[in-house]
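Here is the structure we will look at, set down as structure tokens.
Just one protein chain is left out here, and the rest sit where they should.
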Amino acid sequence: MVTTVTTGTRERVDEKRGVDLGGRPPRGGNGSRGPNGKGPGGGGGGRGQEWSPERYRIGILVALASILMMFTALVSAYIVRSGLPTSTDWRPIAMPRALVVSTALIVLSSVTAHFANAAAKRGREAALRGWLAATLALGLGFLASQFFAWRSLAAQGVFLASNPHSSFFYLLTGLHGVHLLGGILALAYVLWRAVARDARPHAEARLRAATAAAAVYWHFMDALWVFLFLLLFVWR
Amino acid sequence: MGRALAIIIWVMTVASVVMFVNPRWWLPPAITEHGPAYDRQFLITIVVVGFAFVASQIALGYAVWRFRDTGDGTRAVYSHGNNRMEMIWTAITAVIFIGVAVLGQQVWASLHFQDAPAGSSKVRVVAQQFQWNFHYAGTDNTFGRTEPAKIDDSALNFIGLDDADPAAKDDVVVPILITQVNRPVELTMRGRDVTHSIWVPELRFKQDTVPGMDITVHFKPEKVGRYELACTELCGQLHYKMKSYLLVLPAEQYNELMAMPQARFQSRVSELSREYPLPKY
Partner (left out) sequence: MAEVDPGHETHGETGAGHDAPHAAAGHSHHAPPSGFIRKYIFSVDHKVIGIQYLLLALFSVFVGLIMSVLMRLKLTWPDRGWPLLQTLFGAEAAPGGNMQPEFYLSLVTMHGTIMVFFVLTTAPQGGFGNYFLPIQIGAEDMAFPVLNMLSFWVTLVGLIVIISAIFFPGAASVIGPTGGWTGYPPLSAIGDKLNVPGQGMGMNLWITSIAIFCVASLLGALNFITTLLNMRARGMSLMRMPLTCWSWFTTAVLALLSFPVLLAAGILLLLDRNAGTSFFVPTGLCCGQNGVLDHQGGSPILWQHLFWFFGHPEVYIAILPGMGATSHILSTFARKPVFGYRAMVFAMFAIGLLGFFVWGHHMFISGMSPYSSMAFSILTLSIGVPSAIKTFNWLGTLWGAKIRFTTPMLFALGFVSLFVAGGITGLVLGQTSLDLSMHDSYFVLAHFHLVMGVAAIFGMFAGMYFWFPKMFGRMMSERLGKIHFWPTLIGVYLIFIPMHSMGLVGMPRRYSSFTEYEFLRRVDPLVMLVTIAAIVTAAAQLIFLFNFVWSLFKGKKASANPWEATTLEWATTSPPPFDNFGGKEPEVYRGAYEYSVPGAPDDYIMQTDPSVYDEHGEGGAARGAPRRDAVRGGGNGHDGHDGH
């Protein structure tokens, strides 16, 4: 009997087809289709292709996981610090009005980012450019509005070191702003790619993938802001 | 080569075991109520640890001795493992380790899950760089008010005792921890600058002092004597010198001392310190 030698198991081999030793797996899967060699083992997706959008999708999700961990740590610190018995100095700051505008802008920008992604998927380049530009503008508007919120607090004499709540407010909004700035750069890059001629192969697929990645990131930043907003000014 | 490695592994194993069973380098005798329970748990754990250590090193040495390539042209056994054995040893180690873990909570629970028994003596500990301050309430059994703003090292007010408070009049602050034998003591631990940690090997007890927190702990010393007390949380350049003593006194000496005012208290503590030499190991 002809057997296949694989880790852990032996398997019968279809004599007629010849030996299929886990070669010829379908491409593109990530998971293990043939654990331990039972049946055809699935290989990775990207290898051997010139360009794989999958890579960017995984990459952005992994990156978001780490950003999520950082904010989780800070939010845990916030919750612990606010609940300490020694935390007699915890005096919540009044919400700057500008934050309502900020929140509206960023939620709206998520909608436009969604349409940009949808346009990219359907290959409607003009629409893509329009939605991207709108998202970009809303994003910049958000940052400007956040900046106004900072200015108005500073005008009231509330600074980073004033009390723990203001410390966390400046820190969380600042870090969120820095990450959002990254999103704005990404959007600007995508917009540039959508406007300029991309001479590289797979230009369209690249643009689609880049838009999708930027959109996922953007939605994340939107959701993160809404969460931070609720944490800072609604949760007590 | 295989045999040499086996022999080295075995020699190192034996040397390690010899070092561990050598009473010269064992824990100092315990002096607290929870000490014997601690030592028993320690011994149980070390036996489990020692058995696992010795057994696996012997097995490793045996394997490299027995299964070296002798060049006889035969091949190794072709095997990818054995699920049943895998399950058996997983189950056995799980039972042993979790069992030890559960046993290992007893002493902890006896010290930390309940408040100090009624009738405990009370001492406040204020740790600072690089000195221990032990604050005794005096005859009125009430601690005087303290606040950081009143701290004045040049006036020897290390803990910020407020002289305006009547309860502070008879309070005593000395750099030595004094307890009564066979009477539980409750320590309320504070730090005034950085984190420190109180540690007396014979007590089988250690606790950080954390600035901003009052940490209350208790134990019961059962053997009269004087013991060295060290800081075990890095606190700065003179951390290694942040030393004090624990004085466990018989009831009469203790009561007599606690009734003394600050001035006599200190000289009496020095006398008592001379009376009780450090244990020799």
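Every chain is named by a letter (A and B) in the order it is written, and numbering of its residues begins at 1.
Heads up, the rule we're going with is that a residue touches a chain if its C-beta (ideal position, glycine included) is under 8 Å from a C-beta of that chain, and two chains touch if they have at least 3 such contacts.
In this text the structure is predicted, and so the values were computed from the model without any measurement.
Mind giving the shown chains that are in contact with the missing chain?
Taking every chain of the complex into account, the missing one touches A, B.
Which candidate, B:Q41, B:S121, B:Q180 or B:Q253, sits in contact with the chain we can't see?
B:Q41
Residues on chain B that touch the omitted chain in the whole complex?
Considering the whole complex, chain B reaches the absent chain at 1-2, 5, 8-9, 12, 15-16, 19-20, 22, 24-28, 38, 41-42, 45-46, 48-49, 52-53, 56-57, 59-60, 63-64, 67-70, 74-83, 85-86, 89-90, 93-94, 97-98, 100-102, 104-109, 111-113, 128-129, 147-149, 151, 153, 160, 192-195, 197, 199, 201, 204-208, 210-213, 215, 228, 230-241, 243, 278-279, 281.
To test your reading of the contact rule: which positions on chain A touch the chain that is missing from view?
On the chain A side, contact with the omitted chain comes from 1-8, 10, 13, 18-37, 40-52, 54-55, 58-59, 62-63, 65-67, 69-74, 76-77, 80-81, 84, 86-90, 160-161, 164, 167, 171, 175.
By definition in this document, only the chains that are shown with their structure count from here on.
Could you put a whole-Å number on the gap between the CA centroids of chain A and chain B?
The mean C-alpha positions of chain A and chain B differ by 48 Å.
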